[in-house]
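For reference, the structure discussed in these notes is given below.
A single protein chain has been omitted from the complex, and every remaining protein chain is retained in its original position.
We just call them A and B in the order they show up, numbering each chain from 1.
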Amino acid sequence: MMRRLPLILFIAALAVGPQLLPEFTVTLLNYIGLYAVVALGLVLLTGVGGLTSFGQAAFVGLGAYTTAWLTTVHGVSPWLTLFIGLALTAAVALTLGFITLRMGGHYLPLGTIAWGISLYFLFGNVEFLGGHTGITGIPTISLLGWELKSGREFYYLIWLTVLLAMLALHNLLDSRQGRAIRALKGGVIMAEAMGVNTARAKIVIFLIAALLASISGWLYAHLQRFVNPTPFGINQGIEYLFMAVMGGIGHVWGAVLGAGLVTVLKQWLQDWLPTLLGQSGNFEIIVFGMIMILVLQRARDGLWPMLARWAPATTGPRRVPQADALPRRPAQTAGTLLLDAHDVTKRFGGLVANNKLSLTVQAGEVMALIGPNGAGKSTMFNCISAVDPATEGEIAFLSASTADAASRDLAGRGMSRTFQHVRLLGQMTVLENVAIGAHLRGNKGVVSAALRLDRAEEVRLLAEAARQIERVGLAEHMFDAAGSLALGQQRIVEIARALASDPALMLLDEPAAGLRYREKQALADLLRKLRDEGMGILLVEHDMDFVMGLADRIVVMEFGEKIAEGKPEEVQSNPRVLEAYLGGVE
Amino acid sequence: MNSMNINHLHDHEIILEARHLRVAYAKVEALHGVSVSIRRGEIVTVIGPNGAGKTTLLGALMGLLPASGDFIYLGKPQTGEREVERLVRLGMTLVPEKRELFAEMSVEDNLLLGAFDRYRSGHRDHLETLDEVFELFPRLAERRAQVAGTLSGGERQMLAMGRALMAKPKLLMLDEPSLGLAPLIIKEIFRIIGELKKTGVAILLVEQNARAALQISDYGYVLETGEITLEGPSSELATDQRVIEAYLGLGHKH
Partner (left out) sequence: MDLQILLLLGQDGVTNGAIYALLALALVLVFAVTRVIFIPQGEFVAYGALTLASLQAGKLPGTVWLLLALGTTVAVIDGWRLLRDGQYGKLPPLLIFNVGLPLLAAGALTVVTPANWPLSLQVLLTMLLVIPMGPMIYRLAYQPLANASVLILLIVSVAVHVTMIGLGLLFFGAEGVRTPAFTEFSFELAGAPLQGQTILVVVASALLIIGLYFFFERTLYGKALRATAMNRTGARLMGIPPTLAGKLCLTLAAAIGVFSGILIAPITTIYYDSGFLIGLKGFVGAIIGGLASYPVAALGAILVGLLEAYSSFWASAYKEVIVFTLIIPVLLWRSLTTRHVEEEE
């Protein structure tokens, strides 16, 4: 209850606000609300997803102009134009997203700058949209028979929208899809290996951000009752981003805080800067620009985290989620051929990194791939996991070729992996990180997440993640931020994450690196147990004690080729292996 | 280990001494209090299995990684931020494991850039140095106009070494110069390293190829999981059974 107190106070203050405050303040609050809706979209897009847009104002304009034109010229009901505006916005956002999101991250913002500018000039020059004078006489909105004529009345619609958008966003982030979106920042390779369609996730968040902007535009048009191109230009688009960054780009509340701060500060600066400088003009942008630079240099998380420190802290231990187990894939009997890589060759330009390399992994065995630095082990790993496909050769997983598969397809087929350089999302809890591994074992989408229709599935996914965390022995760290763990433990978390996908084959990239002696023993015990349960394990590892004690079979590589294969004792006594490791001049 | 300084060229000045060196990546310590010293005209090698922390050690010495510990260079303790550029100015240079060549530039341009810092601080002898490097690596002279990205593995290593020598270093650090090279080329590279020693430059050679490294060096350290587990004159280490154990885990059969 204590934890909810600030929220309840905030909502209560919002509710009574218009009854007590002067007209001017209510108007200011209306604008803050409208801006906050747009900034919320940017929190999702930029803060959570790591993409950005300077063209949000143009989406606002699209929503505003759609309703303005349709209601005034064609007499369409505002409630209908809301959806027409959203549909139009969606079409534009999808097109823009499809074009730019396939390329490097910076093409989207550049594309949105260009699109923001061209739409602004379009609004200003199209005759039926009123050119630079715009469209006037936009009708009011009626809500269940209540006509929202004054700003005080409209206020409630605006802030209801803000609160609903915040709630939906909050719900979304705390879900299977939300974890997939948050995984975007942890790197595309990791997310894809866990079965996340990252391209789709990126387009979805860009779409959501655009739709929120469009809603804000619709509200704006019916609040102001006239539109002209000015508030939809690129400068306003930049200001929206500033709001989100200043408030706290990674936090839902940051959007509201930023919208409030920028709006109030702007009002204030516009009052006294011209007096101070003896000229008229929008000089507040000088201050905003400099504040932005400082915020990015000194407090990249924005102001919200500083404010949130004052909120009452969460108390008491969190409950470990309990639910029925998720359905599992049929177990493989020991000895079944899981992975069959045959004559795999990988070339980078003229360089041959792997040359006709073959290896197999069966259910219920640990296969180790070893060799000196630069022998081509990682390349082979990448070929098998479809991160970087082989140039020649055949790789079959569970008797089906992987030639055309993306790494997320292999995740769905039962191959999971860990990474040499740990790829966890440091600020998320261990539980959430591991739950990303179970991504493909759920199917609820973004809408169900936002509306909380996904809870039954969600608790089963989290319970599965919790079980895997207990299985690897990290139960006491379940609710800790993954980044706060020691590197050795982080590697174990990666194994739990891989296990959460219920794999038939696990690829482990140097799982013992950075582990202490006892941790290594525990890891070896765990891997033996998994092997005995019928799992196939392929590992790359440098720690020879670890490998020799654990592996059933070993493949030794040098210069991209297989130089030996066999049981640990055979490999250890092989003169070529000794030569490869210790070298020789003569 | 009382005999450890027998071959340590006692009369030569110490170029670099690092004591109690620690490097932590995120939360895990990659080096736990490592101490090494290198004298003028001496080749010191650090050998050890993959993942022991050899590259980390060089990265720390060169200022590429934040490290704690004492650094004494040319008799003076190094204080303040150990930025790579400052250390280059002082005569330290590193040939990294990945070579880090300027792939789209010619061999000659790559070499000239090796003298950038000397050029910037007013020396204008880069053309003479270039001739010296070409003398040492005639292969590079033949390919001076070729784009670095199209060189063979051995030529790339030669270029990386030649580029480092353009800075006229006092301390040359080589990270796995034999990495990924065919035996014949390795032999050639090691021959050149041996020749470099005659010029008086101190060489710190990090190698996985222990046999070759111990053959050519004066003194050796064995690095295992972030700690020096063995050190001594290279001739002694070369016959020490414990070196083989460190590499192949033969000592702890299960």
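As a working rule, a contact is a pair of C-beta atoms (placed from the backbone, for glycine too) under 8 Å apart; a residue touches a chain by one contact, two chains touch by 3 or more.
Owing to the predicted nature of the structure, the values given are computational and were not obtained by experimental measurement.
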Which of A:Phe24, A:Trp79 or A:Tyr107 contacts the chain that the document leaves out: A:Tyr107
Options A:Leu21, A:Val76, A:Val188 or A:Ala522, residue touching the unrepresented chain: A:Val188
Residue touching the undisplayed chain, where the options are A:Ala12, A:Met290 or A:Leu451: A:Met290
Chain not shown: contacting residue from B:Pro49, B:Pro96, B:Gly180 or B:Gly226: B:Pro96
Touching residue (missing chain; options B:Gly51, B:Gly114 or B:Gly180): B:Gly114
Contact set of chain B toward the excluded chain (per top definition): 62, 64, 80-81, 83-85, 88-89, 93-94, 96, 98, 100-105, 109, 112-117, 119-120, 126, 163-164, 167
Absent chain, residues of chain A that touch it: 46, 50-52, 54, 96, 99-100, 102-107, 109-111, 113-115, 117-118, 121-122, 125, 185, 187-189, 235, 238, 241-242, 245, 277, 279, 281-286, 288-290, 292-293, 296-297, 300
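FYI, only the chains that are shown with their structure count from here on.
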Chain A-facing residues of chain B, complex: 25-28, 49-51, 97, 150, 176, 178-180, 182-183, 186-187, 190, 207-213, 215, 243-244, 247-250, 252-254
Touching residues (chain side chain A, partner chain B) in the complex: 350, 372-374, 485-488, 510, 513-514, 542-545, 547-549, 559, 572, 577-578, 581-585
